[in-house]
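One protein chain omitted, others in place.
Chains here go by letter, A, B, C, D and E, matching the order in which they are written, and residues are numbered from 1 within each.
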Amino acid sequence: MRVTISRKAHFNAAHRLYRKDWSDEKNDAVFGKCNNPNFHGHNYELIVSVTGAINPETGYVMDIKDLAQLIYEEVEQPFDHKNLNLDVPEFENLNPTAENIVVVIWDKLRAKIASDKDLEVMLYETPRNFVTYRGN
Amino acid sequence: MRVTISRKAHFNAAHRLYRKDWSDEKNDAVFGKCNNPNFHGHNYELIVSVTGAINPETGYVMDIKDLAQLIYEEVEQPFDHKNLNLDVPEFENLNPTAENIVVVIWDKLRAKIASDKDLEVMLYETPRNFVTYRGN
Amino acid sequence: MRVTISRKAHFNAAHRLYRKDWSDEKNDAVFGKCNNPNFHGHNYELIVSVTGAINPETGYVMDIKDLAQLIYEEVEQPFDHKNLNLDVPEFENLNPTAENIVVVIWDKLRAKIASDKDLEVMLYETPRNFVTYRGN
Amino acid sequence: MRVTISRKAHFNAAHRLYRKDWSDEKNDAVFGKCNNPNFHGHNYELIVSVTGAINPETGYVMDIKDLAQLIYEEVEQPFDHKNLNLDVPEFENLNPTAENIVVVIWDKLRAKIASDKDLEVMLYETPRNFVTYRGN
Amino acid sequence: MRVTISRKAHFNAAHRLYRKDWSDEKNDAVFGKCNNPNFHGHNYELIVSVTGAINPETGYVMDIKDLAQLIYEEVEQPFDHKNLNLDVPEFENLNPTAENIVVVIWDKLRAKIASDKDLEVMLYETPRNFVTYRGN
Partner (left out) sequence: MRVTISRKAHFNAAHRLYRKDWSDEKNDAVFGKCNNPNFHGHNYELIVSVTGAINPETGYVMDIKDLAQLIYEEVEQPFDHKNLNLDVPEFENLNPTAENIVVVIWDKLRAKIASDKDLEVMLYETPRNFVTYRGN
């Protein structure tokens, strides 16, 4: 009897899509206006879902306060009000597309969640564009 | 060719997280402010999803009006404007965490939905905290 | 040049609509299922709007962090995870209808916001039912 | 390492649920007010999700602009501000239930998306009624 | 001490923007794709707001159940699952633009709401396009 618990969170950040090893022309051709050298930004919305058995003692899969605190420490604190390209070490050499960001977040959370639980992360870059990663 | 149909519903209820067999101190330590002996409450939002083959006669997996009526009878009528701990028999000896509520709702609906169809229930306790159960 | 700044907040609470000085029959006739003696509850959503001149130094009407903190102290902390009838002194002898709650909140905030600013409070009892008070 | 990218889109259309080969009485009995011979309509909201490996060159599963353009060409342009029964050839002999519409949309998009990627389409007929199809 | 109470409602309808007394060319030039002779449709969302003094007996400006019932009788029942042009007498000779629809709804509700109360109606034609009328 495995139940999924989900928690929404959010962070506001600037970013720019480009590769240091590509010419300006190629970056422009591939990433268009997302390649503005002065950056643009988003209100990123996050849904973190953890699936596991209900603890019969507490009735919880996991205390949602603990999940919220974990998201705060691993994602909101290091990413909020930051420039993903310049301020977040994970993106020093990784293009901060929504796909790459969601994998980075999943990896950070996966390391801190008990291994008998499954993890899914959804990341909204805008209300109309979002990505999901389940680790496989 | 299996399609999922989903229906949103809602109910407003009071509840309190605690175990009768635990001391006040232990209930407080585990459930914090959710253990207020005078109760607190939520606008619970529900998404019920039924997956099955499309009936070639009607073009329906299931008439959504029938699903809405079933949700009304099994969930909204017995849970809406109620105190889950005091007014709903299923929680007389079961802590009404979101996880336990979603399993209770799934069990009630599963008994009334044709066995060739799959069932998933999502329950939003708040816009930021929600749970999902698929019966396994 | 007066601009309005608005901040959303929320609290989860139990309540019951009734008057101590009415019979059970009259309370039932007027308040229906909202009169459940065991209480029911809501996720109350709040939008607090403050209108004033932009401070030319900061570009702020009011620092939104200060407004968020004020809402936390005056509304979220005393109302969240509480039973409005039993735990909140303002409703000891006042029926906690949405209309009465929004006036109580407005009065509490009005006392703490500079008098050269206007105040409006919206309170969502459910996503479909809400009230607004502007102090006149 | 497969990631899902999702894009929301929408179209406004009229439709009527009925079968030409049924009597008026039978259509009324099965489809009720959805069988109004003068049609009714909806703001259909669509979420198209494509799952595949991240291209290590771009950091994209698929350029979301390409996905948005594909949805525009295959769904929004032919369906928006149309009468599904009268203006859209796919429904000339197919009852435009939400279930049938989502399968038609999935089939149209599947033909244009690389075969190493998975496709899921969600279609909201109203904010409370929606369907999902994954092609199996 | 006047408080505003607001209630959301919705109806799904087909419509077509055109004037019988204009040529097809002029209707096309002015109303574009909204002039499809086979109609298109919307999920109309409605917010009805009534402003008045709080009744000190009940704590209500007006019982929201009564307001919901009034909206049902005056708007939802006559408009839902209808073709506004063909099925609703008010639009027999009136172009059903959002502006004209909101005035028709306001007039219908105004006649049934006590004259010491103010009335505002908002009508969402789509999530991005909406209109508001306050009677002056």
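Following the convention adopted for this analysis, a contact is a pair of C-beta atoms (placed from the backbone, for glycine too) under 8 Å apart; a residue touches a chain by one contact, two chains touch by 3 or more.
In this text the structure is predicted, and so the values were computed from the model without any measurement.
Taking every chain of the complex into account, the absent chain touches A, C, E.
Among E:17, E:48 or E:109, only E:17 touches the chain that is left out of the view.
Residues 17, 30, 32, 94-100, 102-103, 127-133, 136 of chain E touch the missing chain (whole complex, contact as defined above). Although one chain is not displayed, chain C still touches it through residues 1-9, 49, 54, 58-61, 64-65. Where chain A meets the missing chain, the touching residues are 10, 12-15, 33-34, 36, 38-43, 80-83, 86-87, 126-127.
Please note the rule applied: only the chains that are shown with their structure count from here on.
Between chain A and chain E, the least number of touch steps comes to 2.
Via touching contacts only, the remaining chains, with chain C excluded and nothing moved, are held together as one piece.
The most distant chain from chain C, with centres taken as the mean of CA atoms, is D.
In whole angstrom, the spacing between the mean C-alpha positions of chain A and chain C is 34.
Per-chain CA centroids place chain B at a distance of 28 Å from chain C.
Under the stated contact rule, the graph of chain-to-chain touches falls outside the line, ring, star and complete shapes.
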